[in-house]
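Every protein chain of the complex appears in place save one, which is left out.
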Amino acid sequence: MEKYLEILNYTIYGAAILLLLIGLYGALTKKSLIKIVLGLSIMDSGVHLLMISIGYLKNGTAPIFSPGHENELAKMVDPVPQALVLTAIVIGFGVTAVALALVIRLYKHHNTLRIDEIKNLKW
Amino acid sequence: MIYLILTFILILLMIGAAVYAIWQKDLLYAVIASGIISLLLSIIFLILQAPDVALTEAAIGVALTTIIFIIAIRNTVRFEDEHDKKIKENKIIKPEEQ
Amino acid sequence: MVGTPVLFIVIPLLAAFIIPLTGMVWKNSVRIIPGLVLSYMLALSVSLMWHITETGTVVEVIAGWKPPIGINLVFSPFSGFLATLMIFLGLLVWAYSYKFKRNVDSEPALKYFILLMLLVTGSVGIVLTGDIFNMFVFIEIVGISGYGLTSFYTRRDSAEAAFKYLFMGSIASTFLLLAIMIIYSQLGTLNIAEIADKMPMMSNKLKVISLIFFILAIGIEAEIFPLNGWAPDVYTQAPGPIGAAFAGIVVKSAIYASVRLVYTMFDLSGALDLFIVIGLITFIVAETTALRQERLKRMLAYSSIGQMGLVMVAFGIGTKEGIFAALFLIFNHAIIKSLLFFSGSYLVYNKKNKFIKHVNGMGKYLPITSILFTIGAFAIIGLPPFAGFWSKLAILTAAADSKMLMLIAIILTVSILEAVYYLRVINRIYFFPKKKSTEAKKPTLNALIVMISLGIIIMVIGFYPDLITGIIDRAATDLMDKTGYIKDILTINN
Partner (left out) sequence: MKKAIILISLTILGVYLIDIFTGIGFGTQHFASGVKDAYLIGSKETLKVSNVVTSIVVNFRGFDTLGEVTVLFLASMALGGILYKKRHDVGERSVLFPSTRIVMSGAKLLFPSIVLLGAYVFIHGHLSPGGGFQGGTIIATGFLLMLITYRNYSVSHNRLSYVESFAGILFIGLGLAGYFINNSFLANIFPAGKLNDLFSGGVIGIIYVAVGFKVAAELTGIIYTVLHEKD
């Protein structure tokens, strides 16, 4: 059992970091503005997964005192990262919405989404 | 044990969806793939004992973010390489050819 | 006492939620209320500055939980000094742009003031908060209001600049979250004082990694050299006064964050040398780039980045004199660069590309604005009767005290470059013939009052630097006192 948990250890962290890297790669190399925003949002997802998995405890329970289980303090997973991720998700949504609004306006202005054609300013 | 296998499958699917989302030229499919990432992510959050976050991710990541992306795509173009297509159809002329 | 630090955040947010309601009844309230709120904040911060000279640092807990558990706000001489400066500048920006775009359709113009007020609030929050995740939230508030303000003009390429800023800002927030999580996973706390207290428990490798992530994230906001690609475009494309707001408010809060991290949270000895190296590179690269600019606002933007590099260098010296010089420079840069942005945007008003050549001969048509621009330029170069002279002198003496002679040589050489490009503009203002097609725009009355009062402040500080050095000296002592900071927060009995 311990061995499997060790695998899980690597897979969850690995998945989170891979998501982060894939998102970052997309954001840095892709030419389409929407793809860039998509990459940023995938990157955010990766960080959120990373944060939640840091707070996880083996065989832990959710941090809720349900009736009859009020004394299981030690078994509860860490609630702090969950609260932080809650905040971060909502903030990330706000940023994504603003980004897409900017994309729509850029498209109206330049009639293209290609970042290599929108360069009135230096990139 | 069953959770371990489930998590492993979910993670594989999620990475696959992420790669697909970045690789796919059709932005609509890419956005749907990113919605799938959020969906799988919310299940993983549930397995990691974070029901609050799972609920939020399901509502925001799957529904709202995806729909806003789709609206943005509808207002712009659907394909990533829309430029090459336009050149092929001679709709726009490259600046140096002018 | 007018109130406690928490009102710095709560009152503007309350006003921001109320304004949409009052705006339906009385349109002009959207313009006026932010000004009232900013004046209230200024009164509050000045009275708190008086208060802390007698009682020492004010620490306020939120929701009644003592610091490691709850979030706390710290109004110390250092953070209070920066907060007061920022609020003062915010008020000036508000007054300058009060009549802004009156004839244009009013709706986006009205949103401008709410966004400006929240920009100031977010920056003050970054400075006052004692919790790293709370700092992240405030950085996001500053970021989003910044994106909104940058993309304010629909006709220019402002959306492009805003998108660039947003791209960098998103990557920054990701790295910030990573760094916060690494620290949380090791120490189990998010409170800056407790992190500083427990820092020896962290392994060296993780310390270095999290510091790098922090510097990467905050460096994007603080316009450190390789990460400042967004800044010139934002300064150029945003409305004129917003350039001043970025240079005077946002960047200062980012500098505060990085300084707080290095001086208080991390006990790494090499971090200060890193500051010097980064700062010097930023300083040299930005000033040489500014020399090659053809547009006025871009030139001012690069000059601003260069000055921030100089501030980093001064902080990196690490002695009390160094910190004193850095804070003095921050103060001077805030008022002088605001004056330059304010007057500069009138010199190139109504020009599409805002080229430097458009200022030709403006000395005759806009005499007061030109004189004020000249005062600002002389002050920032560091000519003797103006405020900028004392801060440059302070940096040079601090470097000399620490036996860093190379540093003095580099700073002096680069300052000559700085002088060259500013004098070039002044030369054009006074000694070049005016083109026929360019028409001058007279500044509005409130803008004129703001610019003249800034000019007077520069002159007064230039002649009587003692007016401000006492406050800066206390702020510098406060920053050096790490154990005092930890003790103030962790042993609060509320």
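Chains here go by letter, A, B and C, matching the order in which they are written, and residues are numbered from 1 within each.
We adopt the following convention: a residue touches a chain if its C-beta (ideal position, glycine included) is under 8 Å from a C-beta of that chain, and two chains touch if they have at least 3 such contacts.
Computed from a predicted model, the values in this text were never measured in an experiment.
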Where the missing chain makes contact, among the chains that are shown: A, B, C
Sole residue of C:Leu13, C:Met49, C:Ile426 or C:Met459 that reaches the chain not shown, by the stated touch rule: C:Leu13
Listed residues C:Ile32, C:Val46, C:Ile209 or C:Leu396, member touching the removed chain: C:Ile209
Positions on subunit A contacted by the hidden chain, ascending: 5, 8-10, 12-14, 17-18, 20-21, 24-25, 28-29, 50, 53-54, 56-58, 60, 62-67, 70, 73, 76, 78-80, 82-84, 86-87, 90-91, 93-95, 97-98, 100-102, 104-105
Contact footprint on subunit B, counting only the chain that is left out: 51-52, 54-56, 59-60, 63-64, 67-68, 70-72, 74-76
Where the unshown chain meets subunit C, residue by residue: 6, 9-10, 13-14, 16-18, 20-21, 24, 60-65, 68-71, 105, 107-108, 111-112, 114-115, 118, 125, 131, 133-134, 137-138, 140-141, 144-145, 147-148, 151-152, 154, 159, 162, 178, 182, 184-191, 205-206, 209, 494
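In this section, only the chains that are shown with their structure count from here on.
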Gap in Å, rounded to a whole number, between the CA centres of subunit B and subunit A: 13
Interchain centroid distance [CA atoms averaged], subunit B/subunit C, Å: 37
Approximate Å spacing (C-alpha centroids) for the pair subunit A, subunit C: 30
Sequence positions of subunit C contacting 2 or more other chains: none
Subunit A: positions in contact with at least two other chains: 103
Residues of subunit A that touch subunit C when the two form their complex: 20, 24, 27, 33, 36, 40, 43-44, 47, 50-51, 54, 80-81, 84, 87-88, 91, 94-95, 98-99, 102-103, 105-106, 109, 118-123
For the subunit B and subunit A complex, residues of the former touching the latter: 1, 4, 7-8, 11, 14-15, 18-19, 21-22, 27, 30-31, 34, 37-38, 41, 44-45, 48-53, 56-57, 60-61, 64-65, 68-69, 71-73, 75-77, 80, 82-83
Contacting residues of subunit A [partner subunit B, same complex]: 4-5, 7-8, 11-12, 14-15, 18-19, 22-23, 25-26, 30-32, 34-35, 37-39, 41-42, 45, 48-49, 52-53, 55-57, 60-64, 77, 82, 85-86, 89-90, 93, 96-97, 100, 103-104, 107, 112-114, 117
